[in-house]
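Notes for the one structure printed next.
Missing here: one protein chain of the complex. Every other protein chain is in place.
Let's turn to chain A:
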Amino acid sequence: MTAITMDMNTPVTKPASRWRQVWSNLRRSPSGMIGLSVLIFHLLLALLAPWLAPHDWTLQNGYQILQAPSEAFWFGTDHMGRDLLSRTMMGGREAITVTMLGTLLAVSWGGLVGMTLGFVGGRTDAWLMRVIDALLAIPWLLFLLLVIALVGQQTWTLVLTLGFFFGIAVVRVVRGATLEYVPRDFVLAARTRGESRLTIVVRELLPNVLDALLVEAAMRWAWMLLAFSSLSFLGFGVVPPTPDWGLMIADSRGMISIAPWAVIFPALALSTLIISINLTADALAKAIGLDRAKAPV
């Protein structure tokens, strides 16, 4: 009897809102907090880089080629004598912008199509899912290269193609998550009430698959960053002289034995960003109650 502490007359405290609950769960995960801090650090740095960068990131200096890290150049310089610290700080801006927009696009179309297919079901669902399977089987990098070679490598082309390709996987995951809710009575209740399909998808299903969508968005973002950097590495992403990590790695990889810093620092920046997104996504999934091991990918 000793442990019963709450007085009967005190009003029942309103339980914390759902997102507050998720946040308090997230705070208990050390890896998640590390990931989130690194992620926020990266985003702030990318945002403020033009003002924070100690040197001009496009200024070439023939007298300072391939300098090792020093007081003046913390990360050293590249083969054109440009300050690597400034370039590394600036190098994420394009990648983060393009992939963020691309993720938004992927999640929007993938989510909407996935939810609709899950809700509609039947033959439409069966046939369109086979189309999705076929699209998934396409080696995306080659196809991406083809599209870019045909249309050109403007920012919006990259956003659209990346958004399209990464949305295909989102369709599968969101459809799977939706199938769990479609047979529930609240969907049936909405149908008997005579709500339109769009209302059911947006008002009834979306709030329930939002968790899965959010975690999926974080995962797709990490993958897309890698994809974007690969494109840049191959010369199909960012146009020089705009600094970009993928491009920087590509430019300096020939000199890796004499100037390893020129490859290591951009690679480090890229990998810490991707790892931080993955850690955050993992912790978020656990905090929300989705286990990533169970999610179909």
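In this text, contacts are C-beta pairs under 8 Å (C-beta built on N, C-alpha and C of every residue); 3 or more make two chains touch, one makes a residue touch a chain; residues count from 1.
Keep this in mind: contacts and distances are computed from a predicted model.
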item: Chain excluded from display, named as in UniProt, from "Cytochrome bc1 complex cytochrome b subunit", "Acyl carrier protein", "ABC transporter ATP-binding protein" or "Heptaprenyl diphosphate synthase component 1"; value: "ABC transporter ATP-binding protein"
item: Contacting the left-out chain in the complete assembly, out of A:S108, A:N208, A:T242 or A:T272; value: A:N208
item: Hidden-chain contact residue, picked from the options A:L59, A:A149 or A:A189; value: A:A189
item: On chain A, residues whose C-beta touches the chain left out of the figure; value: 1-8, 12, 15, 18, 184-186, 188-195, 199, 203-204, 207-208, 210
